[in-house]
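One protein chain is absent from this view; the other protein chains keep their places.
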Amino acid sequence: MSDIEQKDKPATQPEWVKDERTLTNSALPSEEQDWFCDARPRRVEKHWQVLENFMNWARAHSLWILAFGTGCGAIEMRPLVTARYDISRLGMQMRPTPRQASVFVIGGYVSLKTLKRIVRSYEQMQGPKFVVAVCSCAINGGMYWDSYNTIKRIDEYIPVDVYVTGCMPRPEAVLAGFNLLKKLIREGKAEGQNLYADKFDWYKANQKQVIKDWNMPDYNW
Amino acid sequence: MQELLDNLKELYALNGITLRNPSLAWAEVTPERLVGLLTQLRDAHGFTHLVLMTCVDWLEDGRFQVTYLLHNYTTRQDLGLHVYVGRTASELPSIHTLWEQGRVYQQELHEMFGIYFPGSPGLGEPMILESWDGPPPMRRDFDTRVYSEETYSHRQRTHHEPEQHMKDRLYPED
Partner (left out) sequence: MSIVAKVFWAFISLGVVTIWGLTLNGIVHKIFARVQGRLGPPVWQPFIDIFKNNAKRTAISHGIMYYLGPVFRIAGGIGTYMFIPVLFGSPYFSNFSASGDVLLVMYFIFFGQLGMALGAGEGGHPYSAIGVSRGLSQMTAFEVPFALSVISLAIQYHTLNITDIVAAQQGSFLNWTLFTNPLAVIAAMIAMLGMNMYNPFSVVIAPQEIPIGPPTEYQSAFLGLLATNRGIFNGAKLVLFMNLFFGGATNIFEMVAKTFAIYMFSVFVGAAYPRFRTEDSIRFFLKVPTLIGIASVLLFSL
């Protein structure tokens, strides 16, 4: 939660006291509501710019990708680790679990069913986390612009740092997208995690608007 | 193949028998006699493989055409059976007792066309359309474009004719 909202809270009240801003997880069965956390994501402030610059350099040179093939664009991720393109020379590697990854690659069209998994995986990633959306479908629906089951704009549901156009983009284009992401990280502009924390209610409202049977915890980390 | 269909024609009231080639034939059957026919084809005539089960929406005729395609491995023959069922409150007998994978096809047809198969396990569970509350989307009277525009927010698009666009960019003075 942002600074202004934090000031509204009485100073004497500890963090764990439940108030109206506590998440309820009301979509879950009552015995499961306590299994998940009820705290909102919090904005993380950076303090020491010199240290932050160094950390951003380290983050940019050690991008770990969450290898989650959401659509057909995921096919273009596999050549990246082969000898021809070899992202490991840039310090990147595929990571099988969202806990350890820092880049979420949305590979192509996002159906409603996938969106649920995307939201959960994104929330399970540890910050700072970045999102690269590959393919036209993730940008504006692409060839699925009139489909009944495809999300048209992924940036209304999770914050996106870099878009890569194409149907499907060549691995060179994806690499160019990753280079742009690196540049943004080193300039300190890739703050998707803080954006998600600041506009948490807006993102949640958007997600719940299209996911009709919301049966997940409200914030899953 | 012709001989087999002639034999079955009386018993199961087959209609519209067409022989496309020596190894592929089509026939129509009524929903009441479907399960009996399939059982006999599977057990007595060697059509042991359910290749697919699919549906076509004939909106103008007001009926669904459900197709069962069977394959015989010993004679290498295919036999397709059409079943017609009305578009409202459509209901067909379940064949998951004959072929277990029929359950998945029936689940999909229920989800996409709204056809009800009594007794088919897991019929109400969502398969592809999780988090969906609209009408069955493969029915032809469902307008996917209108639904998409009402449900999702769209990004503003600009359209360029490639030839004109490149002309304008490269040779603006022409």
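Each chain carries a letter (A and B) given by its place in the written order, and its residues are counted from 1.
Keep in mind that, in the parts below, a contact is a pair of C-beta atoms (placed from the backbone, for glycine too) under 8 Å apart; a residue touches a chain by one contact, two chains touch by 3 or more.
Everything quoted here is computed from the prediction, not taken from an experiment.
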| item | value |
| --- | --- |
| Chain not shown, its touching partners among those shown | A |
| Touch criterion as defined above, residue of A:V44, A:I75, A:C167 or A:A205 at the omitted chain | A:V44 |
| Per the touch definition above, residue among A:T97, A:N179 or A:N215 touching the missing chain | A:T97 |
| Among A:G127, A:G166 or A:G188, residue touching the chain not depicted | A:G127 |
| Subunit A residues that touch the omitted chain in the full complex | 44, 54-55, 58-59, 61-62, 82-83, 86, 88-89, 91, 93, 96-97, 99-100, 102, 126-128, 193, 221 |
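Note that only the chains that are shown with their structure count from here on.
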| item | value |
| --- | --- |
| Centroid distance [mean C-alpha coordinates] between subunit B and subunit A, Å | 38 |
| Complex contacts: residues of subunit A adjacent to subunit B | 112-113, 115-116, 139-141, 145-153, 156, 210-214 |
| Residue numbers on subunit B that touch subunit A, as the complex places them | 128-134, 137, 142, 144-145, 147-149, 151-155, 157 |
